[in-house]
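Left out: one protein chain. Kept in place: all the others.
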Amino acid sequence: MIWYVLFFIVPIAFIVVYSFGAKDSSQRIPVDLSSPSFHNYGEAFSKTFFTTFTATIKIAVVATVLTVVIGFPVAYFLAFKVQEKWRAVLLALIIVPSFTSFLIRTLAWRIPLAPNGTLSTWLQDWGVISGPISVLETRTAVQIAIVYNYLGFMILPLFVALDRIEGVLREASKDLGAGRIATFMRVTLPLGGPGIAAGVLLTFIPMCGDYVTATVLGGAKGNMIGALIDSQFKGAQNWPLGSAIAVLMIGAVLAVLAVGALVVFGTQAVLRRRRRVDIGLVGVSS
Amino acid sequence: MSAKQEPVRILAPHSFRDVLSRRALLQIGAGSVGLTALLAACGSDSKSSSGSTAETAGSTATSGSTASSTGGSAAAGSILGDYSTVVNKSSGTLAMYTWGDYNDPSIVGDLADNELGITMKVDYYASNEDLITKLSTANGNSGFDVVVPTGPYIPQMIAKGLLQKFDKSKLANIVNVDTPYLGQDWDPTNEYSVCKDWGSTGWMWDTTKIKGDIASWKDFITAATGEASGNVSVLDTAVNLLGMYCWANGLDWNTEDSAELDAAEKFLVDEFAANIKAFDSYPSTKIAEGAYTLSMAWNGDARQAFSRIADAGGNPDDWKWALGSPDTELWMDNYCIPAGAPNPDAAHAWINWLLTPQISVKDLQYHGYNSGMKNMPALIAELAPDLTLGDMIFFSDEQVKSMHTQKITSAQDRIADIYNKVKAKAGG
Partner (left out) sequence: MTAAAITPGSTMAPAEATHTAGPNRRKKPDVLRIVLAVWCGLVMVFLFIPIGLVILHSFNRGGSFSIWSGHTSTKWWGTLFDSDTVLPALLTLVGITVVACLVPLLVRVTTGFRHKVLSQWAGPLGFLVGVIVVGMTSDWFRNVFREKGIGDAMRNSFIAAIGATLVAVVLGGLAGVALARNTGWWNKPFMIVVFLILVTPEIMDAIALAGWFQRVPFRLFTKEFLGFAPGMLSLWVGESLYASAVVTLIVRARLAGIDASLEEAAGDLGAPPGRAFRQITLPLISSALVAGGLLSFTICLDNTIIAQLVSNAGSSTFPVFLISQLRSTVKPFVGAAAVVLFAVTVGALAFVAVVLKRSGDSSSQIAATLAGG
């Protein structure tokens, strides 16, 4: 606790205080605190930044949904349909890619997506597309790479949650006459809920703050809030504004999570109580 | 040692011929360059000082009692005799904070070890602001000995106390720098900084996609908002975007006039922004990937683009480069020593060493920007005769006259604000 106070709360508090100051680039720390105001927050809400805000949240939400949609069948397969000896291997294969540098993986996406690249040429030769791929420097590229980068973080918690469902429960459901779909909807999905929640936490939050993906692939159209905050602190040397945007972003992320949690609470009363810790917390802190 | 002008002329790179001044040729001739010395100089690629000709070189050191002359390829009668080639030995580690890929690795590695006795540690930053943020937050405790900021950023770094003054007695080779590149506005007496290299801004375009010549910034804007719309990259700096507008309209890019800035904002945000595909300061790689059809670029990066296009299986002849016109930028990166540097002695030794013609040209061949040495054409002819695309490194006097350095003015925040809006608009 003391550790966190020393190295997180107090330093961050300084930065939050900066968000009420004004830019003064003549000083080492380019902040003038003589006339504190909410001016920076107003500016952060201006149209200029708001578009990036909403774009980021959109990208993150879509990517989170996509990772669930892509990841769930994989986790399901791993948990229920695969022999024990293969399972460990497959799990390892899912984890292993994340041991390559995040940056280089993102950069590697430029290769297949390049308009003059091999893939683009092939697709054109086969007549699949008429012109070169024009995905780079757009939101689509960011979207693809961000799904890729965080997929592993979604599959693992999903797998763990599904893996804990006693096979007996599903058997019982089927024996009681429920069809496959009903069993899935009534038993598997609710019990897998906590896994989805954990996965969402592990993917959505870092996605919102992601800086690398947008910088490497985004171009002018795919700018994200993480890169924007970074450019305020460094490029524009406007610490107060950067800080204000960051504070707002934290708020926005918490709000989105809270809304998500409420939806989950509303629909999934079946959730087992102790599994609710993470989601419950969102409600508390926002 | 039968010196003739003929072989010299042949060895000079083709692209360079226009720039080679008559004076340089005369000098080479008058100096009666021995063919052997010339070849020795050409061949001395891996190791600049062979020492074999040191005896005839005589002492070319102009000052510095601790100095040991490299001699090396400074053969008798060679153009190198006109330069100061003091090399001060030093010791310990030297930590340099610089731009990515900005020095020949062999210079930073083995050569620095062998010739200066210092071990280099090199870290990289991606923008001047990164550098300033790093140095400010470290409060003189960053541990770096040498940094390489761009000129206009130097006054604010001095004001923040981030830099220390040179000990000029340790920088004897500063006399090798051509006078136009000394005493710049940001540091009139070179007390804090000395030119590493300089470059300019122009553009590259794909002639298969864009018909017609792009000769001026006006043409650039026309093409960018027309044929190339949606496939345009511009440099990721606020001033270069403003510069484009100003130069196309005959304005001074350091303008502080609010009416002019308002007009610039109106044009850039409302008319220009939507055409931009990316803000990219080093478009060469992405040009080769096929991402852009028109790119604003710095000359050294544009020069590299041609070899990358060939690498990627494209046809470099499809692409054309033009220097900004009627006016354009002159930027200059400078060696500086940050306040609180742990090993300033080594820092001076390093900077001084990089100002010797041999090392300077060797480095130039790697990064492709003019390092501002005196009498550059002759130097290149002697040390790097096989340099390609020299016309993208060296510019005619006329071109240099059309280049202007950036000034940090009161309009700085306004420009940053415009740039923010352009970025937001381009992203929307």
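For reference, chains read A and B in written order, and residue numbers begin at 1 within each chain.
The criterion applied here is as follows: a residue touches a chain if its C-beta (ideal position, glycine included) is under 8 Å from a C-beta of that chain, and two chains touch if they have at least 3 such contacts.
Small disclaimer: the values here were computed from a predicted structure and weren't measured.
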Of the candidates A:151, A:200 or A:264, the residue in contact with the absent chain is A:151
Out of A:78, A:142 or A:214, the sole contact with the unshown chain comes from A:78
Omitted-chain footprint on subunit B covers residues 93, 95, 97, 99-102, 105, 108-109, 120-127, 130, 133-134, 137-139, 141-145, 281-282, 284-285, 288-289, 301, 304, 307-308, 311-313, 342
For subunit A, residues touching the missing partner are 1, 3-4, 7-12, 14-15, 29, 70-71, 73-74, 76-81, 84, 87-88, 90-112, 114, 117-118, 148, 151-152, 156-161, 163-164, 166-168, 170-171, 174, 180, 194-195, 198-199, 201-202, 205, 208-209, 211-212, 215-216, 225-226, 229-230, 233, 239, 242-243, 246, 249-250, 253-254, 274-275, 277-278, 281-282, 284-285
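Assume only the chains that are shown with their structure count from here on.
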CA centroids of subunit A and subunit B: separation to the nearest Å works out as 40
Interface with subunit A, subunit B side, in the complex: residues 127, 129-130, 132-133, 136-137, 139, 156, 159-162, 276-280, 286, 288-291, 312-314, 412-413, 416, 420-421, 423-424, 426-428
Given the complex, residues on subunit A that touch subunit B span 23, 25-30, 47-49, 51-52, 55, 110, 114-117, 120, 132, 136-137, 219-223, 233-238
